[in-house]
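For this view, one protein chain was removed and the others were kept in their places.
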Amino acid sequence: MTALLLRDLKLSFRAGGGALIGILFFLTVVAVIPFGVGPDLNLLSRIGPAIVWIGALLAALLGLDRLFQADRDDGSLDLLLMQEHPLVLTILVKCLAHWLANVLPLVIASPLLGLFMNMSEVAIGAVMLTLLVGSPALAFIGAVGAAVAVTLPRGGLLVSILVLPLTIPVLIFGVSASYAAVEDPAPFLPPFLILVAITMFFAVIGPLGAALALRNAGD
Amino acid sequence: MRLLAENLSAHRGEDLIFSNISFELKEGQALILTGRNGSGKSTLLRVMAGLLRPASGTISFWYDAARKAHNLGEVAHYLGHRNAMKTELTVRENLAFWKDFLRDAAGGTGYSVVDAARAVELEQVLHLPFGYLSAGQQRRMSFAKLLVGYRPVWIVDEPTAALDVSAEALLARLMREHQVRGGVILAATHQPLELLDVKRLEMKGFEFAAGDED
Amino acid sequence: MTESLAIRKFSDLANPTRFLALAERLLPWMAGLCCLLFAAGLYLAFTTEGDYQQGDTVRIMYIHVPAAWLSMMCYSVMALSAIGTLVWRHPLADVSHKAAAPLGAAFTLIALVTGSLWGKPMWGTWWVWDARLTSVFILFLMYLGIIALNRAMDDPSKAARVSSVLILVGFVNIPIIKFSVDWWNTLHQPASVIRMGGPTIDGEFLRPLLVMAMAYTLLFFTLHITAMRNEIWRRRIATQRRLAARTASREV
């Protein structure tokens, strides 16, 4: 299993891998927002956490369609499906590799974008923390979408359409926890803990669903 | 070691591809599937590997009288039309990954990466990215994958497509060696493969639709 | 004499093998000179008086402004190379703009970070969507896009042609971006933004600035030539590997 993790990480960072593109997309999406709403620093700092979260959400979905499709195209997926060790575990490891290579860099880049959005230090920290605990859920939910769309020739866009509605709870609690950290009356902990719970829930449900989909997508 | 397939049939979409296929293989035996294109050879092999669910029938595999495998896929190698190797990684990285990931099934041990590459006579290209190899070399290297992790059953689909005569003979020899060690081979092929103790199964295919069957 | 030398230099450069030989001879000198200039520049930067208005933060200017210059010069070098790729189909031009892109991104990043660190004590915020800063940021994104494009394609000569087109479109677009960002900015924030480069530059600041600018430029060219050499090697290795794969199959 470690071998699979290392292989997937290597593939993401080698030439042609998607790791750089995701983070670039994140930067670009967040960077064009001020051109739409204007360079008013107060306004930007108010909407900052939400923008950074949405940007990270979209960027996290970007490389997702290749999660299983790349393995299917060269036939590796058949071999992954045949093995004795549980498929759920294999998928969990693949999700983990995807998260490490494609999503974790977004979390690391988020403070930088927080500066562009003129967010306070506390808000930046809160967004980074909520992204850190919330983004694995995106990878796990995305795995289901990627598994469903694996046999489709133009699955890329479809995966996003399928997955985005399912990620709404993550977005809601991630953003509300970030705001709770800066706006006094709202407590930070309840939404944050719900976010943690959502991530753990999908860590189980996501790979199970993806395994089911892959078993039935056999062609 | 005994491999038993009983009354297998499979659909693809609405079409019945084949039905009522039964066979039994013992240690060291090989089953060669022949038949024209579209007769269901590849489908049968994918059913055997557990990648497609059969519409009916059962597949069972016994190590010996007492021990039965959960399903055939776990004790089998499957070499389909695609090579299951990453073009971005070097040959060595590819083989090392599969060796580590596949492990060995009960009853044998796989070759080391270098030995496997030597067995397909391509140890000079281990350091090259897989994508740099020619189609024939890629095929041979993906055959080396069958050697790095031990599996008693090999399911190979047109293993010698895109290969020249000498490479074909090389792979046939490797398959015979596998049989000598007690392995079982299921192969679909157009070329005459010289294997030991061969059973043949000619796939006829179905022209009529699935509805006619009932 | 100088003319014939220039012509010889040019034909030298035209051939990758000659280029490698030239680079081998030139690089130690360039690296040495570069170190000397940096030493001098840093010495001057820390010994000259601070500005009465901006205090010591003016010292940031000595690294910020040259980096910003270079971020634009590097893009110009890339645009020239892109023309070389598209018009003369010169292999060295391909190598040149591919090698320059990460360097440009690095210098732009330096300009952005130091600008931000300069802005914090001056404006009280790390970042304002000021026209100049924003343009530099967009330039940074363009560099990263070109790097990503280069990495995404296997065939180097095809990648070079496609990214040349992108570079040139970007080059044409930069003034438009600058203009529109300016317009956008004045629309939203009339005159409230404190302009960068506020202090009138007098001789006291000019000397370290110029030395640092020269050091940076030399650093860029040193790194550029080294990176070009690496890239040429990378391509030769790729060719040799394909050859090795072919020979291996012939023998069996």
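Quick notes
Order as written gives the chain letters A, B and C; numbering starts at 1 within each chain.
Definition applied: contacts are C-beta pairs under 8 Å (C-beta built on N, C-alpha and C of every residue); 3 or more make two chains touch, one makes a residue touch a chain.
Rule of thumb we're sticking to: contacts and distances are computed from a predicted model.
Per the UniProt record, the chain missing from the shown structure is "Heme exporter protein D", taken from the list "NADH-quinone oxidoreductase subunit L", "Monovalent cation/H(+) antiporter subunit G", "Heme exporter protein D" or "Sarcosine oxidase subunit gamma". Taking the complete complex into account, the chain left out of view touches B, C. Checked against the full complex, the candidates C:L37, C:V77, C:V95 or C:I110 give a single residue touching the omitted chain, namely C:I110. By the touch definition given at the top, chain C reaches the unshown chain through residues 55-57, 59-60, 63-64, 67, 102-103, 106, 109-110, 113-114, 117-118, 120-121, 219, 223, 226-227, 229-230, 233-234, 236-237, 240-241, 244, 247-248, 251-252.
Within chain B, the residues in touch with the undisplayed chain are 121, 124, 127, 166.
Rule of thumb we're sticking to: only the chains that are shown with their structure count from here on.
In this assembly, C is the chain whose CA centroid lies farthest from the centroid of chain B.
Among the chains, the centre nearest to the mean of all shown protein C-alpha atoms is found for A. Measuring from the averaged C-alpha position of chain B to that of chain C gives a distance of 54 Å. One simple way to say how far apart two chains are is to compare their mean CA positions; for chain A and chain B this gives 37 Å.
Chain contacts: chain A has residues 15-17 touching two or more partner chains. In chain B, no residue touches two or more other chains. Taken in their complex, chain A has these residues touching chain B: 1-4, 6-7, 10-11, 14-17, 73-76, 78-79, 81-84, 218-219.
By the touch criterion stated above, chain B contacts chain A in their complex at residues 46, 49-53, 70, 73-74, 76, 78, 80-89, 93, 96-98, 100-102, 105.
Those residues of chain C lying in contact with chain B across their complex are 154, 238, 241-242, 244-246, 248-249, 252.
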